[in-house]
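Structure, as structure tokens:
Of the protein chains in this complex, all but one are displayed in their positions.
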Amino acid sequence: MATLNLTLKVWRQENAQAQGRIETYQAKNIPDEASFLEMLDIVNEELVHEGKEPIHFDHDCREGICGMCSLTINGVPHGGKKVTTCQLHMRQFKDGDTIWIEPFRAKAFPLLRDLIVDRSALDKIIAAGGFVDIRTGAAPNANNMPVRKKTADAAFDAAACIGCGACVASCKNSSAMLFTSAKAAHLNLLPQGYPEKNKRVLAMVRQMDALGFGNCTNQYECEAACPKGVSVDNIAKLNRDYMIACASEAVGVFS
Amino acid sequence: MNDIITTACKFVTSSIGRKILVALTGACLLLFLVGHLAGNMTIYGGCAECGGKSWIDYYAMGLHSMPAWLLWAIRLGLAAVFVIHVLLALVLKYENYNARTHYQKEGTLKATLSSRTMVITGVMILAFLLLHLWQLTLNGDPANCYEHVVRGFQNPVCSAAYIIAICCLFMHVRHGVQSVMQTLGLGTRKVRPLYNIVAVLFALVVCAGFISIPVAVLTGLLH
Partner (left out) sequence: MKDIKFPVSDYMPDSCIPDGPIEQKWTKYKREAKLINPNNRRKYTVLIVGSGLAGGSAAATLAELGYNVKCFCYQDSPRRAHSIAAQGGINAAHNYQNDGDSVYRLFYDTVKGGDFRAREANVYRLAEVSCDIINQCVAQGVPFGREYGGLLDNRSFGGAQLKRTFYSRGQTGQQLLLGCYQAMEKEIGKGHIEMHPRTEMMDLVVVDGHAKGIVVRDLVTGEIKSYAGDTVLLATGGYGRVFFLSTNAMGCNVGAACACWKKGAYFANPCFTQIHPTCIPVKGDYQSKLTLMSESLRNDGRIWVPKSKETAEKIRKGEMKASDVPESERDYYLERKYPSFGNLAPRDISSRAAKEACDDGRGVATTGRGVFLDFKDSIARMGKEWIDGQYGNLFEMYEEITDVDPHKEPMMIYPASHYTMGGLWVDYNLMSSIPGLHVLGEANFSDHGANRLGASALMQGLSDGYFVISSTLPTYLTTQKPGSVTTAAPEFKEAEEAVKARIKKMMDVKGTKTPDEIHRELGKLIWEDVGMGRTKESLMDAIEKLPAIRDEFWNNVKIVGSTEGINMELEKAWRVAAFLDFAPLLCYDALAREESCGAHFRLEHQLADGEAKRDDEHFAYVACWEYKGTDQLPVLHKEPLTFDNVHLAIRSYK
């Protein structure tokens, strides 16, 4: 097992109102088998022993599924290795590297402290229409409605989104199109979600706009930064579905 | 009727709606580019010095001899398309700028240079276009189009500006073509690489065509 000595350039900001700044820390003797967050744990432990405030960051499951960890590493959310920050391992770095660590940045993600941001805007998009409006107990037998395997697989690929917000943070426009389109595609593709397709698309897109996200300019930076490989095909589908939904709302075609 | 107006209003104020409008107007402008290029290529036809006129002179005169209403309809239509394209793109850009907070250390994984410079190249093209209109449409003489063009490009500054502008156009179109397809909902993992190739080829052919004229003038091929 090799160890690394690294220079960290970390964004520190006491709270939402405070002035933020980059501070420099030395991370010494970091095992290359450690995860990125474990590296921060080691640095934090030292900071605490020195009586300093540790670097605050969001994290929970540490197995790449809860979507709570964030961090923009060297300008790229999650470090750009197609995994979440908690699954990024230090063997990806070289001894002597300088690593820039910043929060996920977007106006729609207000900063709370250091590297912690508020991503509740994503929840609000879901609340607008990212669901199937059924009530518990009213469901028919699960096998009553066959679903083509291909459709089910495509729906699953879209549903793999963990809601981490890396798409927004990586986007040069802070657009939430990948997140929104993935959820819309997941539900629109399945027969269970089809009845509400138009309503859902309009509600989610309008909510997304209202929350102050930017507009997609088809750079696909989101897809490249997504730790779950969610495809921008979903964005094309949302564009398509949105046109249909507008046509339906305006003149009643395709309704 | 109310539904239509309400939805239309929501459409043109929504992010996707405005992008679709930018894409549609962009697609129109791409078509215009093809037409314009075809027209420009007539400069290579005919023989100016042997007493006869170049084909481009006939082409220019032909355009001007159209009924005024048709000419103005086309001009206004084009202007409208252009204005919508530019205005909406600028509004979107303004929103995008406001939606963002900036990193101390910026990084990029996939976004191409052309995609990141759409507004810069777009503004450059706009500036060029105004100049272009001033030089050729307002101050030109359709009967002596060939002469006017050749004389203009014999000025190296003028040629250089033109070539730079067309390079901007290349960048703009290179991202624009595939972006139009994606925004209109026609992008999938399978066809996206194809769109990219088509975009590059299209931009290459169109821009090479335009640039060939000052190059031909400067090298003395056209004089």
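Chains: A and B, in written order; residue numbering restarts at 1 for each.
As a convention for this text, a residue touches a chain if its C-beta (ideal position, glycine included) is under 8 Å from a C-beta of that chain, and two chains touch if they have at least 3 such contacts.
A quick note: this is a predicted structure, and the numbers were derived from the prediction, not measured.
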>> Just to confirm, in the complete assembly, which displayed chains does the hidden chain contact?
In response: A
> With respect to the chain omitted from the figure, which of A:L8, A:I101 or A:I116 is a touching residue?
Replying inline: A:I116
> If you put the missing chain back, which residues of chain A would it touch?
Replying inline: 1, 14-15, 31, 33-35, 37-38, 41-42, 45, 48-49, 51-54, 56, 58-68, 83, 87, 89, 91, 112-113, 116, 118-120, 122-123, 126-128, 130-143, 145-149, 152-153, 155-156, 159-160, 162-163, 186-187, 190, 192-193
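Keep in mind that, in the parts below, only the chains that are shown with their structure count from here on.
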>> Using the touch definition from the top, list the residues of chain B that touch chain A in their complex.
In response: 3-4, 6-8, 10-11, 13-20, 92, 95-96, 98-112, 115-116, 118, 175, 178-179, 182-189, 192
> What part of chain A is in contact with chain B in the complex they form?
Replying inline: 9, 11, 22, 72, 74-76, 80, 100, 102, 105-108, 170, 172-175, 177, 205-206, 208-209, 212-221, 223-225, 231-233, 235-243, 246, 249-252
